[in-house]
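The complex is shown incomplete by one protein chain, all other protein chains being positioned as in the whole.
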Amino acid sequence: MRFLIRRIAFYVVTAWAAITMNFLIPRLMPGSPENTMLSRFQGQISKEQIDAIKAQIGVSNASLLSQYGTYWKDLLHGDLGTSVAYFPGRVSEVIGQGLWWTVVLVGVATAIGFVLGTLLGVAAAWKRGSFLDHLLPVTTFFAAVPYFWIALVALSVFGAELGWFPLSGGYRPELEVGWSGEFIASAFSHSVLPAATIVVGSIAGWLLGMRNMMLTTLSEDYVLVAEAKGLRTRRVMLGYAARNALLPNISGFAMSLGFIVSGSIVTETVFSYPGIGFMLYNAVLNNDYPLMQGLFLIITLMVLLANFVVDLCYVLLDPRIRQEAR
Amino acid sequence: MTAPATVPAPIPAPGREPLLEIRGLTVDYGEGPGAVHAVDTVDLTLHRSETLGLAGESGSGKSTLAHAVTRLLRPPGRIAAGQVLYHRKPSADGAASPPVDVMAMARNDLRAFRWEEIAIVFQSAMNALNPVHTVAVQIADTLRAHRPGISRAECRDRAAHLLTTVGVPSARLSAYPHELSGGMRQRIMIAMALALDPEILVLDEPTTALDVVVQRDVLAELVRLRQEFGFSVLFITHDLSLLLEVADRVAIMYAGRIVESAPAQDVYRTPTHPYTRGLVGSFPPLRGPRRDLAGIPGSPPDLRALPPGCAFNPRCPEAFGRCTRDIPLLRTPPASPDRLVACHLDDPKEGAGHDD
Partner (left out) sequence: MTAATALAAPESPSAEPAAAPAARKRRFPLLRSGKALTGMVVFGCFVLLAVIGPWIAPEDPSKTGGPVLQSPSAQHLLGTTQSGQDILSQILVGARTSMLVGLVAATFATALGVLIGVTAGYAGGWTDDILSMLTNIFLVIPALPLTIVLTGYLHGGGWFPIAVVISVTGWAFGARLLRAQTLSLRNRDYIKAARAIGERPWRIVTVELVPNLGAIIVSGFLFTFIFAILTEAGLSFLGLGSLSTWSWGVTLYWAQNSSAFTTGAWWWYVPPGLCIALVGASLSLINFGADELMNPRLASAEKKRRARRTSRKPSPTAPEASV
């Protein structure tokens, strides 16, 4: 259990740090966001609502400590405040509408990118000296291309030029959101380009990481033994070399996930995809500080959750850690 | 457990029937004029039911040779020339099939040949087992690769039997490598090597990574298993004293070449090549009175820049003119018909007299 308990403790502390950061940022940053906001919503909202929003972003006479207490109390009740741009919508409800779009899109695309990149990395290491070596400079280049540029090029080629896929949105606006076949087909065709962008953007990192780990693993004695035992090439490559090379690659997942989430936010924006990344962009544009804060918190907590799931996988895959975890 | 010093003569007695014939084997690292010959035109024969020892310093090419025999070399290492002829057991009706050249085998034949005929126990038991699979899985995948259609239960029984054979409780089948001690791991490697009842066991420094007490146990176990299963052994080590105890015949390697090979007692009693003499003189006598120990002066050769003539000449106390000109070839000296030695000192044409 030790490993898992340590990880859980870490995530709890990190979540606390993120929540506290979220509380402190609006209160410590220079400038006065409330003025920007008030000038924007002049006459549209009532005095009480203005006060509520002010309190939320830290313009208040109460002491910092009592503000912190209130902040936690609200948070535990699932209250993230009122959105300004979607007024009078609650931040939690607004986020709820976009969350699943992002979870499905980014989740599926990340999984595809990871599997494809890892397999290509295995192949690149196994067939070292073949044409796959020429893949490396290309891959290095792709690893450095910003996601939004891939998105834009995909959009202009496959969306505008060829017209294969829709240019923006998550589904045809005239359709009712639901489990109808038509809606799902529409949502799928809208998600192809954003998902492809995330896959292309993330695949290079997995490929290079896996290739390098494979090359290190291939010189291990147990791979040589597997070959000497007369096992089939597939078994040696996957069951012995790749299976072991995978472990450090998985433990590096946390950092990669940060990059992918960052890339996805910009990708969603390019495609006006109805997820929380595009929402964050709109919140900033509209000076919707409560929504912005709420989104930062939710995105961070989702990333922590994803990391924890990856930790669980790691425990399942590595008997040495599993022993410790028992 | 018997102490190896008093191990009885192996049964059955070593025959003269060749099992594995290495002919002119050359292994290069790199290509073209810059290539390094890690193994240079080696001729060596392992006979049926024999324990052949191969000794040499690190860098002498002995491990490279072991890997080359089953074509396990990693690039940039490659087999530049030579044959490895394997003589299959005569079939039941007594008809002997012609020997097969391992170097020329097709991929699938090679895969079937590996472990079925030649199994290898590597030096580092620490790293030779896959850390993410249990012992049972690693034995079972060997069985499955060579015996398609074998049932799970058969696999399990066979694996359990193998473990008990090498003195490991069969409950350890479900253990992962990190849960086992070094000695236990090496025993399991041996059990795995015996899984298909191979004709030949290559032991590549099998006890070097173990501590001394465990070394003795594992060695005794190997000697016992050899008597029980009757496989032939190619035993590779830098420790000549160890070989003199367990091997029937010993070959000494220097700078990628065999410099002397002879029955173990002959190597010990009358080492002929100056290098062998140096090696035998560098460890305490197995029995009898103490004698002064002497090392070999100089340092191991740089394979990239071997001296002309005999590679050993810069360190040889008895080198003379010809040694820096001609590479000595392996010959049988007239005095001892069982021996092969590559040295100009014993060349009849040269006589004992040095020309300068």
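The chains carry the letters A and B, assigned in the order they are written, with residues numbered from 1 in each.
Throughout what follows, contacts are C-beta pairs under 8 Å (C-beta built on N, C-alpha and C of every residue); 3 or more make two chains touch, one makes a residue touch a chain.
Every value quoted in this text rests on a predicted model; they were computed, and no experiment measured them.
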| item | value |
| --- | --- |
| Residue among A:G69, A:G96 or A:G258 that touches the chain left out of view | A:G258 |
| Chain not shown: contacting residue from A:P26, A:G89 or A:P248 | A:P26 |
| Listed residues B:T26, B:S49 or B:S63, member touching the removed chain | B:S63 |
| From A:V108, A:L175, A:V192 or A:L215, residue that would touch the chain that is not displayed | A:L215 |
| From A:A160, A:I184 or A:V309, residue that would touch the chain that is not displayed | A:A160 |
| Where the unshown chain meets chain A, residue by residue | 10, 13-14, 17-18, 21, 25-26, 29-31, 33, 36, 128-129, 133, 136, 140-141, 143-149, 152-153, 155-156, 159-161, 167, 212, 215-216, 219, 254-255, 257-259, 261-263, 265-266, 269-270, 280-281, 283-285, 287, 289, 292-293, 295-296, 299-300, 303-304, 307 |
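Please note the rule applied: only the chains that are shown with their structure count from here on.
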| item | value |
| --- | --- |
| Where chain A and chain B are represented by their mean Cα positions, the distance between them in whole Å | 55 |
| Complex contact set, residues of chain B against chain A | 67, 70, 72, 74-75, 110-116, 119-120, 122, 124, 127-134, 141-142, 145-146, 176, 178-179, 189, 192 |
| Sites on chain A touched by chain B in the complex | 129, 219-222, 224-232, 235, 239-240, 243-244, 247, 317-320, 323 |
